[in-house]
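The complex is shown incomplete by one protein chain, all other protein chains being positioned as in the whole.
Note that the chains take the letters A, B and C in the order they are written out, and that residue 1 is the start of every chain.
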Amino acid sequence: MDFGFCLSPSSHVKMDSVDLTTFNHLKETNPDINTCIACGSCTATCTAGNFTEMSFRRILLMLQRGKEEEAKKMIQRCMLCGKCTLVCPRGINIRKILLDITR
Amino acid sequence: MKENILIIGGGAAGMEAATQLQKMGLTPIIVEKSEHLGGHIAQWDRLFPAFHPAKDVVDQMLNQVKDVKTYLNTEVTDIQRNSDGFKAILSNNETIDAKAVILATGFDIFKAERKQEYGYGIYNNVMTSVELENFFRTGNDARINNPKKIGFVHCVGARDVKVCNTYCSKVCCTTALKQACEIKEVFPDAEVYTFYMDLRMFGPGYEDLYLKTQKDFDVKCVRGRVCEVSEDMDGKLVIKAEDTLFGKPLKMTLDVLVLMCSMEKNKSIDVIQQKLGVANNSDGFMQNKDMYLGMNGTAQDGVFVAGACTAPKSLPDTIGEARSVATQVFNYINSK
Amino acid sequence: MIIEGKQKIWADYQKDIPDDHYFYVRSCIRQAFWPGSEVTFLDITRNKLGKDFYENPYHTTCGGIAYHSDTIPQETAMTIIARQFALMKESGYENYVCSCITSFGCYTETLETWHEYPELEAKIRQYLWDSCKKEFAKPKYLAHASDIIYKFRFEIAKQMKFPLVNAKTGKPLKVVEHIGCHYSKMFPSKGFGGAEYPHVLVGMIEAWGGEVVDYPERRQCCGFGFRQYFVQANRGYSESNTHKKFESMEPYEPDLIITNCPGCPYFLDRWQYVIAEQTGKTYGKNGYGIPALTYEEVAGLVMGYDPWDLGLQMHQVAIEPLLEKMGIPYDPKQKYQGLNGKDLGQPMCPSCIKSV
Partner (left out) sequence: MNSQIFHPFVLPFVLGMAFVLTYCLVGLIRVILQLPKDDRKQFLRSLVTPKTAWANIRDLFGDCLFHVKIWKRNPLLGYMHSAIAFGWFMIIVIGHIMLFTLKPLEGVEVEGFARTFTNFYYPIFFKYFAEETPVFAFLMDFFLLMIISGILIAVVKKIHSKIVGVKRVTKFGFADNMIRFALWTIFPFRLIAEKTNIMAFWWLYSIDLLIFMFMLPFTRYMHIPTEALFILMRHAGLNAREPRKGYALAQLYSCPSCGLCIDACPMSVNDKMSGNTSAYFMKKLRNKDSDEAKRIAETCLMCGKCVMVCPVSIESCDIKFSQRAAVPYEIHSDHSYLDVISTEAQRSGEISSKDKVLYFAGCMTQLTPKIMRAMKQIMETAGEEYEFLDKDGGICCGRPMLLSGKTAEAQAMIAKNTELIKKSGAKKLVLSCPICYKVFKEEYHLEGIEIQHHTQYINELIKNGKLKVNKTDVNYVYHDPCELGRAFGVYDEPREVIENVGNLLKAKSEKELSICCGGSLGSFNLTQKERDEITSNSVADLMFNNPDEIVTACPLCLKTFARKSPVPVKDIAELFVVHQA
């Protein structure tokens, strides 16, 4: 029967069922990843971010919140220009991490 | 020159002030309501940021005050100002004449049950930071049974108008991360989450502690306040919060939830404080003269304050204030 | 779960309820949804407990639905409420008891607002005079009807014929309690037990022999949410909220849901049917749903009222399995016969959830 509406998907991040394989793998090769303080410098300076919603900070979070597909979609915007790496106050090798995610 | 100085409270502030006053040739007298000296810090296992055993510090302080006249299990029941200074009546009916009074009454821990949504005292596995510290000290807590997921909630009873505490409790962030490391040391396979509002940790070595939690212990910091806690069929805790950096609500199951309870003013001194004419500030702590040069003074001549009775303070803050109050009292006595 | 912890909170959140002489106002939608409930309430309180309940035929809606749907301003809603209070005053009562949670919320909110802003109260007094030439007095006590049942729950228990116990196994029934959001979430001190661990329904369940189920999504709204339901495009949100609650309570296998709000039993009941149609899932045993009843209906059941007199046939979720569990006799043939013996007409048979 068509009621004209249906169950809407939950907006909750269900941490119990988040698959962290990609993030954990990334963390092994890039231990610095954990020192991110979510300052957003990478996003602010991002060349692609000037035209799109690209944000490395969010990509990192997406990977930790089970939104891997969204992260992979966002990462396609990256131009690998390296500004993010240069501005990161924690010295995270962001460009390398971005490259690793796409592999 | 043997002048009595009454110190109410035998915690870190009281003990350190007594030590210094004694060295200055004055006669400090400590009145402590509990059965031991050392206050809250004596119940603590290790201190941030470098995991130094609290016992070391407390023992040193105890050793320094071993010759100081000390009343344990004793409260000041009445105090009067007279021409000579103060006359205090103790709960054991003794009377003390003192030239000056130092209020070093410290703080109380926020009663976690007041934040009903966290279910402290209702859900088995919700505990306070003090209880967790006790676990580190004794190794005993029935609630901690090889947990796989542990959560820490910051700002419980702090920065929260709903419980009338608008101030930041200063030490909880650092304590939470210290305890997060420690729980990872005990249970290396456990996942530890902290739910913070702002990570307010500043001081020498604090950032190193933060980096340690991130790099060595993989403590996951989520920015957002836990809004409700429930229990599922297995007695595990289901918590909800918003990951504000991600912009989405988040739900997860935890084995143990630790509430980082704030410091509140120690209210057991209210009557004596009133008799001395020392007011409270807007945070409910004692009002000192001013927060810069007059931090140890009060509006009342001869009444001094030191430590966490005026605001939430760390141990180094408290010791610093205790030393400065001794100088203030010494100058006060000399100027008489 | 540490029950002592909850008891401590329950003890902290108590309120005074007068013993007798109440001015009773009905709910707009409950009369339509569950016509047996208010009748039963009045019958129990008047005839079984011997209390004085007065109804004034001139009372109207409290304006709550319009207010919460943003179609009237607060001052209009307050003036309507002031008129109800005026009716109470004219009738010579000062204990105001409302049947509706939305109304209870509106009354509480209005009284608290007037308390904080007396000039607003004066303004409303003027509005009421201008519009109706009436003067009101604020009630001495404001209670929700469930507060009255809560207050007399042990008296009801004394007259109980069918406790909330499985008649075959002797085990207590597992009962989910669900309070209306506006009962105590806005003003925790105005509800028995406060907002986090409300006791008003829990007290009834415990007094009548049932076992309370505390499940993770207990605090969630039923999903009504006014605008979420009224706008068809938003109904998915309303349904999803209910769905979330059922998914959360399902593992506890509850026998019954007891509610104290007009909307909650309606949505907890009807959405079970919709969810079953859309997803094929039912939350009771053997293809049945979980009955979601009002507290009056439950009180009536335990006191031995005929289920069809209570209007339980108005529920989408079949009530029969619960009646059988409790050992309450019923005549299936009479289910769809009105009090006057006329056929009420039978609902269309749902394709998924069992209706008989």
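Simple rule for what comes next: a contact is a pair of C-beta atoms (placed from the backbone, for glycine too) under 8 Å apart; a residue touches a chain by one contact, two chains touch by 3 or more.
Bear in mind the structure is a predicted one, so any value in this text is a computation, not a measurement.
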| item | value |
| --- | --- |
| Partner chains on view for the chain not depicted | A |
| Listed residues A:L7, A:C42, A:L63 or A:I101, member touching the removed chain | A:I101 |
| Touch residues of subunit A, complete complex, unshown partner | 32, 45, 47-48, 50-52, 72, 75-83, 86-87, 91, 93, 95-96, 99, 101-103 |
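Assume only the chains that are shown with their structure count from here on.
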| item | value |
| --- | --- |
| Topology of the chain contact graph, where touching chains are joined (line, ring, star, complete, other) | complete |
| Separation of mean Cα positions, subunit B and subunit A [Å, integer] | 39 |
| Between subunit C and subunit A, distance of the C-alpha-averaged centres to the nearest whole Å | 46 |
| Touch list for subunit A against partner subunit C, complex | 1, 3-8, 10 |
| Contacting residues of subunit B [partner subunit C, same complex] | 113, 116-117, 119-124, 228, 230-233, 235, 238 |
| For the subunit B and subunit A complex, residues of the former touching the latter | 211, 214-215, 218, 220, 223, 240, 243, 245-246, 248-253 |
